[in-house]
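One protein chain omitted, others in place.
Should a chain be cited, it is by its letter among A and B, assigned in written order, with residues numbered from 1 in that chain.
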């Protein structure tokens, strides 16, 4: 099937304004009759729930943490982009649009990206009004910095805690609506199924993580804002609870999953310390503004960094990408680091690391300036590694970080299942095959504050409120399915723990469907994943019962979904027989090791339809048209 | 009304009444020090009592202050205890002090002391009191005080009470500034030190009287 993204036509500058006008509205008096279920309260969900509540809809919001303030958006350090052009350095909506399309290696929809760039400016204003303490200069103006993949300073930041501050802004707006009674918040509640009635999304089944109760919530529309799936690699920069579960359950109920192979590996993470590690820690890539990446020129050089003289160091990013240097986009920087390490020039224990050196900047700007800019990151680094990065260079290594793929949505952020909307990292829309730094926060908030409030009305206006009631047989069926699934998990009583399976899966995925993939490695993964999955369902051990607070069971549910999802990811990697952005197939590279796209065959989004756990999924294609940006080889030289 | 019910409001009342008492204690100490000047304290006492309406107005205000302070002190402390129902098996406090944690107890001890003290020197109902007049025909405060403090036990009780006062104020004085909001991260440590110094001065100032008398340096 050829999918239609329902993009408005005409001059791109007018698309969103025109579309907003064309969409239907819901009468203010009727809004409260519509119940909207918002799953996830990160930047996307928090902003959406708050804005929809404020409009007068009756909103129920869910998250698995004990408070909406803790969603993983909180961990974003670096910043958020907007095309304000405050520094007068040549930025514009068009340039942000262009950079995002190009950064995504021409695998995103133009209209969506344009809209994102257009509303980016409103986001900053919105957040300022909420009391987000963005960095300011002495004159009191908002400060900007530059960020990976951009030659203009368009990134707004709040120390090294931008995501936290933006999320707290959205959280406070949400809190205001909770108080006003328009939003009912359900923390520690995990969505475990989507309820589809007559082809439309009308509810969800959740488990109360405190009491263990499994129940359904019905509504007139469901908005999924449940974040990304890179925890499929086990070790990643994502929070421990991040999972594909909500998206995967929706997928199993008919929603198409688009481009699952597009995952981003972040270049500046703290290298792994050992095999008992549970997660990897990201160091904001803003560090690359002042840090220089290098490795020793000679292989296997085990000298301490200070003993390696200048001329024996290889500042490989500056050498290979003179105009972007250390600010080359993430996928490029990550692969370059991996190359150095594969070439036996890596540093630190295990040789899986490269230096990020601040000595030159400290000399140029003083240690205090560096401390002012990155103090908290240096502190964090020291806590984890016990090393003082003001004195010795940091060691960094790439780690899975972000998922560009996600549930397929059209221009309205609506999936192919009517009534199911998907926002933020959980959808596939704007970042193409690679996301630029500081663009995810922008997307989450754009979707939540400025897109869904309009586009959801277009759907609701066409459907009568309260069509599905709580006693609908689909609800009972869904609750039974979820309960039985858990019972099954608990009854296995095998020998291996959930995290052992997760680790095993993660390792397999990292090695075969990680930073570099090949036909053979993808096939290997496709062969092995079902084996692990099968063993999981025979040999996993989950203690306790389902009717209580049970973190083992929560994890088991999530890992069970990863075990199914991973296979789709591997299939998509195999299918996409080209390299683009974060998806790097070793068979397709330029002589200098750059990703080599195949626009003839793959200038499209690949959206997969679920056909059964052990059945092959069906492929649907949404062709991508580039009318405003010319398809070109992405070059950062 | 908010002042009487809210968390911050009640604290502010406690701080103001506490501070009134601090001012009283400072003045009282200065007045009492006149004991070291021959005939000084008797003259001072007579001056004070010369204007009965003023004395009573003053007593009324102080009485109210003490009442408010005690009432809220007990109420807040009980609430705080309820809020912190279960205690830790192991405790490792970093900044809370013995003084800050024992405010209720030191306060109640002070109350006991004040009652005794009033019975002692103001109502003069305790058996050790020698109530006479001095050479100029004034009431002999000096004789009364030195007479009492020559009893080791009474002197000890007073000195002990002054230590309790010291504890209460070593937290209370700086706490007053924080409660009134007259603090930031630069002033806080300074005010903390000033509070401690003031409490030490009060301790020395007061305790010196029974100490000097019981040790025989100041003779009746």
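By our rule, a contact is a pair of C-beta atoms (placed from the backbone, for glycine too) under 8 Å apart; a residue touches a chain by one contact, two chains touch by 3 or more.
The definition used in the following text is that contacts and distances are computed from a predicted model.
Not every chain of the complex appears here, and the one that does not is recorded in UniProt as "Succinate dehydrogenase", selected from "Peptide/nickel transport system permease protein", "Sulfate adenylyltransferase subunit 2", "C4-dicarboxylate transporter, DctM subunit" or "Succinate dehydrogenase". From the options A:139, A:304 or A:615, the residue with contact to the unseen chain in the full assembly is A:139. Residue A:168 is the one among A:168, A:244 or A:341 that touches the chain not shown. Although one chain is not displayed, subunit A still touches it through residues 47, 50-51, 54, 65-70, 72, 74-75, 84, 86, 122, 124-131, 133-142, 158-159, 161, 164-165, 168, 171-173, 175-176, 178-179, 185, 187, 210, 239-241, 273-274, 276-279, 281-282, 379-380, 383-384, 386, 449-450, 453, 495, 497, 499-500, 541, 543-544, 548-549, 551-552.
The chain not shown here touches subunit B at positions 2-3, 6-12, 76, 79-97, 100-101, 103, 171, 174-175, 177-185, 188.
In this text, only the chains that are shown with their structure count from here on.
Each chain gets a centre from the mean of its Cα atoms; for subunit A and subunit B, those two points are 63 Å apart.
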